[in-house]
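The complex appears here minus one protein chain, its other protein chains still in place.
To keep things simple, chains are lettered A, B and C as they appear, and every chain counts its residues starting from 1.
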Amino acid sequence: MAFSSHVASRLEEQAIELPSWAFGNSGTRFRVFGTPGTPRDPFEKIADAAQVHKFTGLAPSVALHIPWDKVDDYAELRKHAEAHGVALGTINSNTFQDEDYKLGSLAHRDDRIRRKAIDHHLECIDIMDETGSRDLKIWLADGTNYAGQDDMRGRQDRMAESLQEIYARIGEQQRLVLEYKIFEPAFYHMDVPDWGTSYAQVAALGERATVCLDTGHHAPSTNIEFIVMQLLRLGKLGSFDFNSRNYADDDLIVGAADPFQLFRIIVEVIRGGGYGKDGDTAFMLDQCHNIEDKIPGQIRSVLNVQEMTARALLLDREALTSAQVEGDVLTANGIFMDAFYTDVRADLAEYRVERGLPADPMAAFADSGYLAAIAEERVGGVQAGWGA
Amino acid sequence: MAFSSHVASRLEEQAIELPSWAFGNSGTRFRVFGTPGTPRDPFEKIADAAQVHKFTGLAPSVALHIPWDKVDDYAELRKHAEAHGVALGTINSNTFQDEDYKLGSLAHRDDRIRRKAIDHHLECIDIMDETGSRDLKIWLADGTNYAGQDDMRGRQDRMAESLQEIYARIGEQQRLVLEYKIFEPAFYHMDVPDWGTSYAQVAALGERATVCLDTGHHAPSTNIEFIVMQLLRLGKLGSFDFNSRNYADDDLIVGAADPFQLFRIIVEVIRGGGYGKDGDTAFMLDQCHNIEDKIPGQIRSVLNVQEMTARALLLDREALTSAQVEGDVLTANGIFMDAFYTDVRADLAEYRVERGLPADPMAAFADSGYLAAIAEERVGGVQAGWGA
Amino acid sequence: MAFSSHVASRLEEQAIELPSWAFGNSGTRFRVFGTPGTPRDPFEKIADAAQVHKFTGLAPSVALHIPWDKVDDYAELRKHAEAHGVALGTINSNTFQDEDYKLGSLAHRDDRIRRKAIDHHLECIDIMDETGSRDLKIWLADGTNYAGQDDMRGRQDRMAESLQEIYARIGEQQRLVLEYKIFEPAFYHMDVPDWGTSYAQVAALGERATVCLDTGHHAPSTNIEFIVMQLLRLGKLGSFDFNSRNYADDDLIVGAADPFQLFRIIVEVIRGGGYGKDGDTAFMLDQCHNIEDKIPGQIRSVLNVQEMTARALLLDREALTSAQVEGDVLTANGIFMDAFYTDVRADLAEYRVERGLPADPMAAFADSGYLAAIAEERVGGVQAGWGA
Partner (left out) sequence: MAFSSHVASRLEEQAIELPSWAFGNSGTRFRVFGTPGTPRDPFEKIADAAQVHKFTGLAPSVALHIPWDKVDDYAELRKHAEAHGVALGTINSNTFQDEDYKLGSLAHRDDRIRRKAIDHHLECIDIMDETGSRDLKIWLADGTNYAGQDDMRGRQDRMAESLQEIYARIGEQQRLVLEYKIFEPAFYHMDVPDWGTSYAQVAALGERATVCLDTGHHAPSTNIEFIVMQLLRLGKLGSFDFNSRNYADDDLIVGAADPFQLFRIIVEVIRGGGYGKDGDTAFMLDQCHNIEDKIPGQIRSVLNVQEMTARALLLDREALTSAQVEGDVLTANGIFMDAFYTDVRADLAEYRVERGLPADPMAAFADSGYLAAIAEERVGGVQAGWGA
């Protein structure tokens, strides 16, 4: 047996939600490159997402983006998902693509537009009731490009009011999760730029309002695992949007830019009680596959999270604490690095085989012929992207 | 008389080239918001650009982007421009929107794609011959998103070869200008990420190859005026792409984010001989007007450059040098700031009136009714954007 | 009359506290350069600080750093200050120079060291009782250099407990102000790295606990005026440590690196009610004069704050709001910039003369011969620095 039964059973608790939009086309402002076989509707996106779960056992649910994933019948979509072995997950609202939202949504000065944005969120909650989703995730593109363009304080107050109205409609078993981002698409200020703002806003709402941490949404050189620690300490780490970045919100494959950072984040999640069946923190991917194939891109991502989780679970916390108590800086750091440097890939392969999964999910998916099949089948129609 | 005759005559030397694409729609990867009246072809873009010159006297030429501004008859376009009181300027190549360029262009591994990219540049030079343009500006989107995706050294060598072939075709009175950018659209490495790379590449080409400095293309906290100084010292500052930024390549209105930085840059340009009729450095804007009106956005930008140039020309260099020689840090800095803190707006208004220009170009343009007129006239067709 | 009576009377409300340690030697880890005349004890520091107030009328109080400014008789020090026309202000604790604090102070694992650090703060409050100071400012150097070196969560909890004990001793008219800093002297994590952490900690303490914002303590590209807005909104902006920076915590003269940022910050302070006699926010400098003369360095700093305050007070908020309501991005930004671009120096000179102050405080101080006098008088002894 590769892992101890403790590590293995902890690994079994892992579930990573996939974003439906990762299976559609995405890109930069310079160009969105398409791929043959890209889904044309939410049903095809879910079918693709289900492949990731099929080959990894790690991704049992799919997040939806409204209105991108609007359908006439959510019960049908739910059945479709279940038939493919996955569940519908977090509902993501979208108030950045309508012409009305050019200067904001929940923080907008204009009552009509704010009303429209609030109503959109109420509609999202209606959808959650149908899909059985727990979380409403709100990422606001609201902000300004120029100093003086608008009054930041007034925006903050209006946003607070809008959120209150939305929160009032959130069900007993549901949660509102507020994401923050330092910049883009606004380039002077964002209305929710940092964890502090998101925390202050959700703390004012109530218990079922929490923060979403997207790993690509910080200023350069921010210590992200510190924020993970703090939000768990404050009982407010609702969910993660995992991806990786070298510069800005690059939305690269999780763990690609800095695997050690991913390791440190997961160590802190486990330390703070956010991991697995005891935790309330949801793990989600949020990425763009601009140049690589989408389904294998997602497979690689969930595998990277799993690999770093396995390493984090191997951390000898007893020895670590003992070195920390001694104030032995080098030994404590050495124990920490030992876990990171341990190669868990062979053990994970074994772990997978024991659970009826392919030892090498990347290779198995490549061999499955699925990409070729969808490229052939999905002819005609409009490929899904961020616009639809 | 507002300014000394020296300052006034130096101000008269100023010419800022406008990018045709600033008059089309642009935005972020999240959304491109359109505006009524947006040009539908290069002729309308030039008509709009000519408005900026008409109201400011600062913008006598328009840069083109190929293929966005491809026309059947460049002589006709040239005549159209001249009829509107402006000239055609720099030709910008574009190797980032064709499906073939997904993994690169001049640095691509595939001979066929590299050939295609080189040929595109040769075509651009053909166009330059017709438009009478001096500069071929090359900004390459080439790069990779993931470590190991490609061999950076091989790419650098291939790019050098491609540039050589292009340079060989550049005419005696023409120049090749190579722009650099730290990231976007590639998120692991760019093939021309910094001024050092651009400098090393153009130094290998020859005298008529120079560097383009886009003010938004640097890492956070880079001292840009130092690079201006260094490139002028090395005789290689071919041109500027002016804009401003708070975070990444935000492409905001020039001077909006940090007017003091703009001042320092212009002080260094004048110091190094890059300004005006004695200088070989071209001044160009490169911006996106995501949420503000495009023509007034461009007017504001050239006015900001002019205002900071006026302040820079007021710098008492004799007193400054004297304080520097004394090692008097506070006095030297004080003299420097005195120029920056001088309000030149009333003097510039007078300067404009003396030259038959409106005292307040922003107000005069607003009063002209041009925006309403084009919104009414330009109905139907497809608005120009980065895709066309 | 230069300014409207409204602006003039608002300007009269301005008071900027000086740090005693700015008058001692400071530098980088590479070298601390000394200057003839540098104070050798707190009395001489206060005498120097009083010069700043004498020539500007802007700096009526001096902050002390304990133990650097420890004296046997604080009543005497207070009298000395009053005799020089200034008051004693904020007490700054110091838990980063004792050998015991190598691995932390209020967050340390070792009960003995934590006790010692708490006791130091209680002693600071005793001193406050004697000096009549309102604020205890706590900046903690606590943090770690290596991942795994210590448990961040445990440190956060211990720090919270330590702060509770200190806060319990704070008098009814006193305040605890907790400063945050992203890095230095710790290079992996700081225990109070950002405003969110400082806010969460002081919110848990109670009403008389607030946040100190040092303008040099943020990640690159952080929008600081947003944080000002948010902390004022939350009622928790206790004080400012003003300085400026291009890179890290450079501690340069206020306004030197980015005067427009200083302007934006003050606009937001006024907007949020933090300015002047109505506000509860304390304004303090915290700088190092590594290469420039210290007293004129401080004079320049308070003058820069005053200049930007005058510009901020000139902002036409009615017109601004009206443009904001219209969603007129360019006009709103233009009104904002108009205030910044207004040259207030002549008006401020007049304002000063009307109040019996020198029109040009920098020149007047230079003419006073004070620097030469102290260089001659203060011979022998040990110049004060960060160590004493």
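To be clear about the criterion, a residue touches a chain if its C-beta (ideal position, glycine included) is under 8 Å from a C-beta of that chain, and two chains touch if they have at least 3 such contacts.
From a predicted model like this one, the values you see are computed outputs, not experimental measurements.
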item: Shown chains that the omitted chain touches within the full complex; value: A, B, C
item: Contacting the left-out chain in the complete assembly, out of C:E130, C:E184, C:D328 or C:E350; value: C:E184
item: Option from B:L64, B:M128, B:I266 or B:A332 whose C-beta touches the chain left out; value: B:A332
item: Candidates B:T35, B:T197, B:T342 or B:S368 - the one touching the absent chain; value: B:T197
item: Omitted-chain contact residue, chosen from B:T35, B:Q97 or B:Q324; value: B:Q324
item: Contact footprint on chain B, counting only the chain that is left out; value: 103, 109-110, 145-153, 156-157, 182-183, 188-189, 193-197, 199-200, 218-223, 225-227, 229-230, 232-234, 260, 264, 268, 271-272, 320-321, 324-325, 327, 329, 332-333, 335-337
item: Residue numbers in chain A that touch the chain omitted from display; value: 220-221, 223, 246-247, 253, 256, 258-261, 291-293, 296-297, 300, 307, 329-330, 333-334, 337, 340-343, 345, 362
item: Sites on chain C contacted by the missing partner chain, in the whole complex; value: 26-31, 33, 96-97, 99, 102-103, 141, 145-147, 182-185, 187-188, 220, 245-248, 250, 252-253, 256-257, 290-292, 386
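By definition in this document, only the chains that are shown with their structure count from here on.
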item: Centre-of-Cα separation between chain B and chain A, whole angstrom; value: 38
item: Computed distance of Cα centres, chain C from chain B, in Å; value: 40
item: Multi-chain contact residues (two or more partners), chain A; value: 103, 145-147, 182-183, 188, 220
